[in-house]
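Only a single protein chain was left out; the remaining protein chains are all shown in position.
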Amino acid sequence: AMVAMPALPRAKEKASGGRLIVAADSEPKNLNPAIVASNGVFFIASKVIEPLAEAAFNGEGGLARRLATSWEGSEDGLSVTFKLREGVKWHDGRAFTSADVAYSAMNVWKPLQNLGRIVFANLEAVDTPDANTAVFRFSRPTPLQLIRNALPVVSSVIPKHVFDGTDIASNPANTKLIGTGPFRFAEYKPGEFYRLTRNEDYWGKGEPKLDEIIFRVLPDRAGAASALEAEEIHLAAFSAVPLSDLDRISKVPGIEVISKGYEALTYQLVVEINHRRKELADLKVRQAIAHAINKKFVIDTIFLGHATASTGPVPKSASEFYDPDVTTYPFDTAKANALLDEAGYAKGSNGVRFSLKLRPAPYFNETKQFGYYLRQALAAIGIDATLVNADAAAHQKAVYTDHDFDLAVGPPVFRGDPAISTTILVQSGIPAGVPFSNQGGYENKALDALVAKASETIDAEARTEIYRQFQKIVTADLPLINVAEWGFITVARNTVLNVADNPRWAVSNWADTALRS
Amino acid sequence: MARALRLIRRRLIGSIPVLLIVVVLTFLLLQSASGDAVDAYLLSMGGGDAAIAQSLRQSYGLDQSEIARLWLYLSSLARLDLGWSVAFGRPVADLILERLPNTLLLMGSATALAFGLGTSLGIVAGARPESTTDKVVSALSLILYAIPSFWLGLVLSIVFAVQLRWLPSSGIETIASGKSGFARAADIALHLILPVGALGVIYMALFLRVMRSAMAEVWKLDFVAFARAKGLSRSRIVLRHVARNALLPLVTMLGLQSAAMLGGSVVIESIFAIPGFGRLAQEAVTGRDTPLLIGIILTSALLVVLVNLLLDLVYALLDPRVGAAEEGA
Amino acid sequence: MTLLRQTIGTGEGAIGAAILSLLILIAVFASVLCPGDPLNIAGPPLTPPFTQGSLPLGTDSLGRDLLAGVVHGTRTSLSVGLAAAAAAMAFGVCIGLAAGFSGGIVDEALMRLVDAFQIVPGFLLALAFVSVAGSSAHVIVIAIALGAWAGPARLMRAQVLSIREREYVAAARVIGAGPAEIVFKEILPNALPPVLSLSAIIVAAAILTESALSFLGLSDPNVVTWGSMMSEGRNVLRSATWLSIFPGLALLTTVIGIYLLGEGVTKAIGRGRPGS
Amino acid sequence: MTLLCSIRSLRVTYHGQANPALDFAALDIQAGGRLAIIGESGSGKTTLARAIASLLPENSKHTGEILWPARSTPLPGRDLGFVFQDPSASLNPVLTVGEQVAEGARRHLRLSWHDALRHARDLLERVQLPDPEKALKAYPHQFSGGQRQRIAIAAALAAQPSILVADEITSALDMVVQAQLVALLNELVRDAGMTLIFVTHDIALASGLADRLAILKQGKLVETGAAAKVLAEPESSYTRTLIASHRSLSSPSLLRDTSA
Partner (left out) sequence: MLLSVENLTKRYLSGSRQTTALDDVSFTLGKGETLGLAGVSGSGKSTLARVLLRLVPADTGKVHFEGEDWLTLSGASLRRRRARMQMVFQDVLAAFNPRATVGSVLDDPLRIHSGKRARDRKQDVATLLDRVGLPTGFADRSIREISGGQRQRVAIARAIATRPSLIVLDEAVSALDVSIRETILELLVELQQERGISYLFISHDLAVLRAVSHRIAVMDAGRIVETGAASQIIDRPQSPAARALIAAVPRLVTDAR
């Protein structure tokens, strides 16, 4: 049953309300997606709080309208005008207006949100000529392409009347969410579950289809699979069922394995490099490491086929920007060894050229396994790597603040536009302490200039061209090594309908998700 | 009764310096950690920049010196205020009170199972040392002792929850079931069977072995020979004379093991998704949530102190000689 | 030496010693039995056991040789267990001796420290310590020892207090022996055996604790341990049960072996004690 | 007097020991008599007493016969009371004195607990324990060694046995207490017409109490016979040594110069 399920035909089946139970593996402290734009938050909050637009398989520009019905950029790139949906009500009964959007943008997205701080860095003001129009004004030209690509992630709108005049960071509505979405936030029992109930006043016709969604907290990875099989839950997203168990579980009657629905949530497997290390500052050494990695093995064995090999910093799934015509590093141990010899790092009597400290990020099983693999791959070319295991906070501090690493394995996310979270991985001048940024001490003036130029280029085509250039430089100079990119897997009982019908399905509003009766 | 009260008061006051040591050591431990609460929080946010980190550190008071923070914490502790959890954004006391019942339920049931079954089987084995029954029961208990509880937990859950579907695979009760009263209690009991089994079995084996060997020791004592010389029935000798005395080391053992059992529940709680202390502690550590971790460890320690106090009282009931030493003291 | 003979004389001791000698042999000759890094990928992933001659126990999900893992895991598990127990013993004995012999305020202070470590759940402490200090082998050893030294310390103190009152200590004082001589010649050698007989159970518990830590992902990634093997195996517990069965059996055997040996030693000490 | 028990070719060996702890041809015990078994440490006194009471430990093997011509083999507790050497070890520390005295009566006399405890009270009174009513609820550690031995005697007598075996019941106590206990035993046995088997290493103590002596040395029965005869005309040299080494108040001082 391992298929990318075509969602549409199923939608016609008879469905009637019901309670959908879903596995959740974390309990974010702050559940407000306007402040914390992360997938863990979206997974739950996106059903309650909606963005201006959501990603879509076949919407205009890859977007589906949500709270905004249209968006238009000015020629000079200094403003974007949003037309907002009419007749939308907050869960507390108040009407949704442009003031809410203005408030969210100016008071939350720009100053507080982890990604909004980048995208809306130059946002000066939001004008609200009427209740259904919001005009974003920028102090410097800002590409509409970037704004559009960022919309699903950065534009969760929260009610002004609840937050205005309070300390936003500690407002109780950050956990007891109030939004406009198809589901209302009903109950949270820490350590046990979140319960969302149907919003009768939802603007979408005939939506939502479910009466209730329950996110059941299952911190243990083996727990989700067991619960699915025991029919205690209906669905486990974000690869909560380990990849290695998929083959077996796909054969269980009544359970389906779905690999669609994460197209806009691409994670990248990246080897971060500390360029302060003399050896690693040498391009030949970096090239040798790139040649030493057998991407096919990584895809086949670690990801069990549920990933693709990377060519560069932009994933293939981002077809708008992706450029396949870049320097590649086929698996070639002999060449890698030759490069290292050339670089002047001869093997010692014990076969070791030099030693490195390798820190795989602890967040995913796959990053850890890749750490094991990389250690062995490096050993094959005479580099002795010592693995260092640390928990998330320690890894964070060691790599992104203390720079106490030589190589690190990280899983950055590609969020629709290189400017949001990709360029930061290679740009220079980022202060220490910023997670998922270039903390390897890499500095390339040309690359920095390119990134700066892209941020002001209004024309989408020109901007895309700059990013193609960007990919060429990155792959040639290897500030970091992109190994693979992957989306997650959803495992669901086959009674769940309309699963994976958009490229950010797990973190979308599930208004049309239904249970077959 | 007055003596018991006096004992309780003395022991509780006596444990204050101990608990203080626990607090300070835990504090120092987390201080020496790499990464702080803000690092952990930024991570859960999926990133953030240096300015956010700076302002968060300021708002959590993490920019102050360690001594100042320890002092602040201790003085609020003196007012019985456990502080504010950074990772959960809620008062630590609330979090602890929320999880405590689950942990107590799990621990209590596991202890009852381990102790009840352990002593009973221990008596069966110890009734005739070196007999076949003894050897079989002892060997089985040794195997049970050596099976890691996490592995047992996984296997139990697969067999009884997934394959046979007799029992729920995880959780403390059926979520949002709306059950109450007796139905809810029954539901919780059903959910507890597997985790309690996984956690209790190892201690059951331990208690069994202690009981058995304690009985073997008691068998050698003169008063047992005297009981035989009195022509008493075997069951009376085994239960009233041998087992009754062998129970004493077991009570001591139970006190020593209570801390270990609390620790053992960490893994079991995570496997069976039971929102208890163990999981909370794990989250506190990963979140570098110093006040929360101290709160948990402090509460656990206090729990252990109370259990031991209770056991001392039980011991005094079981062993008349103890009362004599304590008399009037 | 006689103790060893007496220990083997007990049934438990003989079985325990046999199991343990075998394990120690395996640990010592691990690199001969299974040469090369056991973390290396040796074949296709998830090869079932007994299907391929070169990989008798099959491979794990990365294709690492399971037999090599189990064999080399013997070394890590045993050395972590023994090192942790040795550290706990050494520290506990010193503290207990100091407390029992000095008495007064020193005793009081040391015993409060012992109490503090005894009322904190050891595994919680180990978990926090390893999370905080990073999971390398020596950190794990210290973490386990931290949760285990209080027991020996308390027993040592009780022993010292009891032996201090024995007639032969009085006899030593009567002939004019100095305090150092009394501590190290009269008290320590006689106080030690019952404390040492705790070590078996501490080693067994240490090995189990290490495996539980590994299970939670807190193991040294540069070495194989049975716990980390089981931890990785649990993802495929249903489809590739052997991944957790073999290390599990190894763990089981080891713990049983050590436990039995410990019971043998305790019995032997009990027999050897005068007047009993 | 009638023959109560006759022992023939008794040989008792403890597990793991090369030599038998007891090995002799014949010993007769008269009904209503008082037999003293005398010997030094390790000579097999306890072993013999236990063999008579069929209370040999499990790690021993025995051959030979112990015959009871006039009756069936006495059941320990019911027909035969046994008192042990060490009064501080032979009582269960965690049970009340009342329960430990009453349990034998309850089992063998089939009394209710209530009646058994009343019976126990009477027994404690008979062994001259002060305040027997209170003693019922007290625990062994609250009594002195001599008092504990009285309690043990009361417990042994609970089912009104016709034979009492007392195994060195005074050797752990001081002499004043010893004298009191011996007097008590004398009285009890006389009143109830019981057969007494009295084990001791003190030949003088035996001489004041027993009518027959059995002298043991390294598991062998070196001499047996009427007390008066054995003491007056000892046959074996060992008996003579025992008598000679006895030290009484009138024995000469070892000091040559008593003027110091």
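By written order: A, B, C and D. Residues from 1 in each chain.
By our rule, contacts are C-beta pairs under 8 Å (C-beta built on N, C-alpha and C of every residue); 3 or more make two chains touch, one makes a residue touch a chain.
Quick caveat, the model's predicted, so the values are computed rather than measured.
Undergrad: Would you indicate which residue among C:Ala18, C:Ala172 or C:Ile245 is in contact with the undisplayed chain?
TA: Of the listed residues, the one touching the omitted chain is C:Ala172.
Undergrad: Extract the touching residues of chain D with respect to the undisplayed chain.
TA: Where chain D meets the chain not shown: residues 40-41, 144-145, 173-179, 182, 201-205, 207-208, 226-229, 231-232, 241-243, 245-249, 251, 253-258, 260.
Undergrad: For chain C, which residues reach the chain that was dropped from this view?
TA: 166-168, 170-178, 185-186, 189-190, 273-275
Simple rule for what comes next: only the chains that are shown with their structure count from here on.
Undergrad: Touching both chain C and chain D, which chains are there?
TA: Common contact partners of chain C and chain D, which must touch each of the two, are B.
Undergrad: Could you pull out the chain whose C-alpha mean position is farthest off from that of chain B?
TA: Computed centres place D farthest from chain B.
Undergrad: Suppose every chain is reduced to the average of its Cα atoms; which one is closest to the average of all protein Cα atoms?
TA: Here the chain at the core of the arrangement is B.
Undergrad: With chain centres taken as the means of their Cα atoms, state the distance from chain A to chain D in Å.
TA: Going by mean C-alpha positions, chain A sits 90 Å from chain D.
Undergrad: When the centre of a chain is set as the mean of its C-alpha atoms, what distance in Å lies between chain B and chain C?
TA: 22
Undergrad: When the centre of a chain is set as the mean of its C-alpha atoms, what distance in Å lies between chain A and chain C?
TA: Spacing between the chain centres: roughly 44 Å.
Undergrad: For chain B, jot down the residues that touch at least 2 other chains.
TA: If we look for residues of chain B contacting two or more partner chains, we find 33-34, 154, 158, 270, 285-286.
Undergrad: Among the residues of chain C, which ones contact at least 2 other chains?
TA: 131-132, 134, 234, 237-238
Undergrad: Which of the chains are touching one another, listed as pairs?
TA: A-B, A-C, B-C, B-D
Undergrad: Which of the residues in chain B end up touching chain A in this complex?
TA: Those in contact with chain A are residues 33-36, 39-50, 52-53, 59, 87-89, 95, 98-99, 154, 157-158, 161-162, 165, 168-172, 175-176, 270-276, 279-280, 285-288.
Undergrad: For the complex, which residues does chain B have touching chain D?
TA: Answer in residue numbers: 221-223, 225-233, 236, 240-241, 244-245, 248, 318-321, 324.
Undergrad: Residue numbers of chain A touching chain C in their complex, please.
TA: Chain A residues touching chain C: 221-222, 225, 242, 244-245, 247-248, 301-302, 360, 362, 365, 368-369, 371-373, 375-376, 379, 386-391, 394.
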